[in-house]
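Only a single protein chain was left out; the remaining protein chains are all shown in position.
Presenting subunit A:
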Amino acid sequence: MSLPRYPGYDVLHKRNGPSWNEPTRRAVDARLALPREPRFFDARQWALLNALCARILPQPADRPPVPLAAMVDAKVFERQGDGYRDTRLPHLQDAWTRGLAALDAEAEARHQQPFVALSAGQQDALLTAMQQGMLHHPAWGGMPPALFFSERMVHDITGAYYQHPTAWNEIGFGGPAGPRGYVRLDSDRRDPWEAAEARPGREDEAREANRRVR
């Protein structure tokens, strides 16, 4: 099956309609206005984080990217914890600082270059090894690489992406839905304010329907 597409759908077109209330507008506006400069990470960490985001959540070149690194930086800077911590992981800020340093140390050990200088293939190989718990550099300081990978790195980067309207457009999610909600609940029944999926050869119909989403 080819991947579903929603040409021309933009959840932000509903911003002033009955699917968004005032708290929602405030919350999403604040997210879109997030500072793009890091407040927690230093220059070297910032470059590394950006490189990581490009591998963990690759984005198409034909639209403005979701500022993933900035969103992660905000979370770490503001110490937005998850309400639980595996005892093998240090606190949010320490985990990130140590994890990034360890990843660079691994890159230097393997390729005598920092992570950002590696090819995409080399970066992915290193990340795969990390996911599988096959990295053992002392820079990890007892923090299990696989746990940092899933519970911290991938969790924080992908969690940031799918709270951004651009991601909602990509997957055809209806987005904010209060107070209006939805009417048609059965499968293959679209409310006029939902994303229209393109049928093969009938892209324009979907684009037209999506233009009317309010």
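Throughout what follows, a residue touches a chain if its C-beta (ideal position, glycine included) is under 8 Å from a C-beta of that chain, and two chains touch if they have at least 3 such contacts; residues count from 1.
Here, contacts and distances are computed from a predicted model.
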| item | value |
| --- | --- |
| Chain not present in the shown complex, as UniProt names it (candidates "GMC family oxidoreductase", "Electron transfer flavoprotein subunit alpha", "Transport permease protein" or "Hydrogenase maturation factor HypB") | "GMC family oxidoreductase" |
| Selected residue (touches chain absent from view) among A:Gly17, A:Pro35 or A:Pro58 | A:Pro58 |
| Of A:Pro35, A:Gly81 or A:Pro192, the residue in touch with the unshown chain | A:Gly81 |
| Listed residues A:Pro38, A:Pro67, A:Pro145 or A:Pro176, member touching the removed chain | A:Pro176 |
| For subunit A, residues in touch with the removed chain | 1, 3-4, 19-24, 26-28, 31, 55-58, 80-88, 124, 127, 131, 150, 154-155, 158-159, 161-163, 167-168, 170-190, 194-195, 197 |
